[in-house]
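Everything on this sheet refers to the single structure shown next.
A selection of the complex's chains, in situ.
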Amino acid sequence: MSLHLVFNTAGYEACLKRKLSDDPIILLGDGVYCATQLEGGNIHALEIDAQVRGMSLAQSKAKPIDYDAFVALTELHSPVVSWAE
Amino acid sequence: MKRMLFIISQPPYANSHNAELLEAAMVGAVFDGEVSILFRDDGVWGLMPNQHGELIGQKTFSKMLSALPTYEVDQLFACASSVEGRDLSITTSPEIGLLTTEQQAILIATQDVVIGAQR
Amino acid sequence: MKYTLAIHGAPYASQSAQHGLAFAEALLRQEHSIERIFFFHEGVYQALSTRVTPQGEEDLLAKWQTLSNHGVELAVCIAGGIKRGVINEDERKRYEKNSNSLAEHFTLVGLGQLISAINNADRYVEFSA
């Protein structure tokens, strides 16, 4: 099962069209700006990148993760696909 | 001397363009320019409160913003529909005027120069 | 008319050098004058002395330098240049680096030189990344 890294909002759109429905996503960098308007589940967001930008993940469907959890997700899934536009 | 509008259209942090544009805007004001700044599209993310650039070893953009009035840069505007489309609470300090796209067109048309093409 | 130009993109990451160069050449052909060309954001990489143009591609660095031979000032944002690694001999000494990296015919200048060039010109044209 693939893991999708989403680096910005346009990347999120491109990814959503081309992922299998159960594939997990990690939002990082400007990708965390998507956190308030997510569809579907199994979505994670790099908490430090959200904090940097003043984004709260509290009301979001995205699960806050740190780099150790990020690494753990890459262990579980392959390929790791990066999306940025 | 000149009416200068700086346009910020990208979010802060992924790159340093926004910080560099604010520096240019401050220098513009020091040189007696009549400086305005417009935040549009993804640029309005820069107006969020509670930013913490220090967490990734960068300057905090919202702090740079709040220093602008000290440099006599106080004509700050944001695209109203860009703000609404993002369901975003924007900072109240410094004060930001919300403009329709028609008002932005007039703001642009009345400048001597417009600075800030980003990508 | 007097023009100030700004270049915002790095070579190979944008077409801004090609656009800026061809526009500047057209200005000179039409006997306009160029107050200053300002390299800002990733545009500072245009001034890196160590780059080597691939065979069969246009040597943009040489074209900038030719423009300078026609009296056009090539000014690199000093703050943006230093942090990205475009430094002259003075900055090399100040920061104790092994070498400088600013190509000949370019100078490092402060943002005040962007603003004063804008103030002194009739037009300001920006070439985006």
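Labels A, B and C are assigned to the chains in the order they are written; within every chain, residues are numbered from 1.
The definition used in the following text is that a contact is a pair of C-beta atoms (placed from the backbone, for glycine too) under 8 Å apart; a residue touches a chain by one contact, two chains touch by 3 or more.
The shown structure was predicted, so the numbers you read here are calculated from the model rather than taken from an experiment.
Enquirer: Taking into account all copies, not just the one displayed per type, what is the chain stoichiometry of the complex in this file?
Expert: Formula for the entire complex, using the labels shown: A x2, B x2, C x2.
Here is the rule we use: only the chains that are shown with their structure count from here on.
Enquirer: Round to the nearest whole Å and give the separation of the Cα centres of chain A and chain B.
Expert: The separation of the two C-alpha centroids amounts to 27 Å.
Enquirer: Between chain B and chain C, what's the gap in Å when you average each chain's C-alpha atoms?
Expert: 25
Enquirer: Report the inter-centroid distance (CA atoms only) between chain A and chain C in whole Å.
Expert: Chain centroid spacing, chain A to chain C, equals 38 Å.
Enquirer: Report the residues of chain A in contact with chain B in the complex, numbered from low to high.
Expert: Going by the criterion above, the answer is residues 7-9, 29-30, 33, 36-37, 48-49, 51-55.
Enquirer: List the residues on chain C that touch chain B in their complex, please.
Expert: The contact residues of chain C facing chain B are 6, 8-9, 14, 40-41, 77, 79-80, 83, 110-112, 114-116, 118-119, 124, 126-129.
Enquirer: Would you pull the chain B residues touching chain A in the complex into a rising list?
Expert: 11-14, 42, 45, 48-53, 55-56, 58, 62, 86-87
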